[in-house]
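Note that one protein chain is taken out, while the other chains of the complex remain in position.
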Amino acid sequence: MEKQNLICLPGQRLSLCDKTHTSGKGTYDRRGYIYSNISGIVDVVIKDGIKILEVHSPGLQTIVPAQGDVVTAQISIITQQYCKCYIKCIGDKILRRHFKAILRREDIKATEKDKIDVYKSFKPGDIILARVLPITEAHNYQLSTAENELGVAVAYSEHGHPMIPISWTEMQCIKTYVKEPRKVAKLIPENIHEDLIARLSETTTKV
Amino acid sequence: MDEQFRILHPIKYYRDHINNHIRPDGRELNKFRPVLVNIGSINTSDGSALAKVGDTTVICGIKAELCSPKVESPDQGFLIPNVELPPLCSSKFKPGPPSEEAQVVTQLLADIVKNSKCFDLKQLCICHEKLVWCLFADLICISYDGSLMDACVIALMGALKSVQLPLVDYDPAIDNKLVNEEQKNFVNIQGIPICTTFSMFDKNILYDPTQEEENLSSCTFNVVLMEDKLCSVHKPGGTPISEQNLMECIEVSKQRTNTICELIDIALKKNKT
């Protein structure tokens, strides 16, 4: 990987667009040239002999959740059929404005879909990891936790103490030892967290 | 991971900081943010001032107009402060009529001016029962980051101090007014009230809170002083505070009042030269 501290601004011409150069994140091509989309630092990624030009904004990026993204969300309301939540982060990028999303009952687990109970999976206030489903006509984002790595990441017991997972379906309060049912996410230690995100996003691109 | 934690668990994030006697922006609990005053930069108005308290910026412009006085107070003019919190200053506000917060701040500001008697409305009288000045003081928040009242009061007082009114020749017999723009006089200000905002978080008092701190704290209150005299204390609900705490806050505000008054004076001198 070749790294340069080249600052560019929107509309700046970066290079020719040909067989060996294509536009990546933060760039667009027009009439055979690649131009920058945002102000930031130019990054060249070489993949299969093709140079992909990318521009990374150093500050907070303006992004909206897209299909396939792994997001961090907080549950706000639960009902029999679905739960409502707010998307707070996309991958490891935080959002200033939180987007509303819905997690339907049948999208909570991959197996035994008819036996799922929303209230046995989530409680309001839980922080979950979820994947964004294809956007339909409806205005809300739809999420899914039907993967081992997705589900509740952080939860507090009724008495306000943090809980730790003890199985796929249960978490235990560290103070009162009360067990509560949850759809637990299989969390991976932080140091390989980035790998996970990379892997997850790879599977997304395959889909 | 710091930012992610902040957004997912704001209260815990703050508690962890405050238990170590430091705030997320690097201040200690009893430190104020820097204050900046600039007077008279807008010459389409008759008096203007910009006040910055940390990242909160308020600009005040005063426009003078002529009108007839109220029947019940024939020798008094008008001073009409209006605070606007446009959607420009924070994502908290939406376009449309003034938000509840804007209305509360407007009313509070009007009360402070009235109760502190810092500005005598009688000096706005040109002719008894016939003609008085009406000062429109429009305050606009440009950047919103907590302790709005502090910035509003400084901006309003700074702007008032710079108001120059032209001389008016008025002939009541034929209702003829002639404004002489060459001769302008400053208005008289009896004193400068200064507001200081505090927040309670758990059992700690945070001085000069930011927007985030105001949202997370259990109560926010402000103390207004004019030259060592207490002029108003506004504490709308929230958790109760002890008398000792309140006295401490008043004592601190006293010291701050003097420094800010000096700041306004310096800004005023800078404008005149």
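Labels A and B are assigned to the chains in the order they are written; within every chain, residues are numbered from 1.
As a working rule, a residue touches a chain if its C-beta (ideal position, glycine included) is under 8 Å from a C-beta of that chain, and two chains touch if they have at least 3 such contacts.
As a convention for this text, contacts and distances are computed from a predicted model.
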Chain not displayed: protein name in its UniProt record ("Exoribonuclease phosphorolytic domain-containing protein", "PTHB1 N-terminal domain-containing protein", "Ubiquitin-fold modifier-conjugating enzyme 1" or "Sm-like protein LSM2"): "Exoribonuclease phosphorolytic domain-containing protein"
Contact partner of the left-out chain, one of B:Gln4, B:Asn30 or B:Asn82: B:Asn82
Residue in contact with the excluded chain [from B:Ala64, B:Ile112 or B:Cys125]: B:Ala64
Absent-chain contact - pick from A:Leu95, A:Val118 or A:Leu133: A:Leu95
Residue among B:Gln123, B:Ser143 or B:Asn245 that touches the chain left out of view: B:Ser143
Sites on subunit A contacted by the missing partner chain, in the whole complex: 7, 9-13, 26, 28, 30, 35, 37-41, 57-62, 64, 95-97, 99-100, 135, 137, 139
Residues belonging to subunit B that touch the chain removed from view: 41-45, 48, 55-57, 59, 61-68, 70, 78, 80-82, 84, 86-92, 95, 97-98, 102-103, 106-107, 110, 134, 136, 138, 140, 142-145, 166, 168, 177-181, 211
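Here, only the chains that are shown with their structure count from here on.
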List of subunit B residues in touch with subunit A within their complex: 1, 3-4, 7-9, 91
In the complex, subunit A residues that touch subunit B: 72, 74, 88-89, 92, 94-97, 127, 154, 190
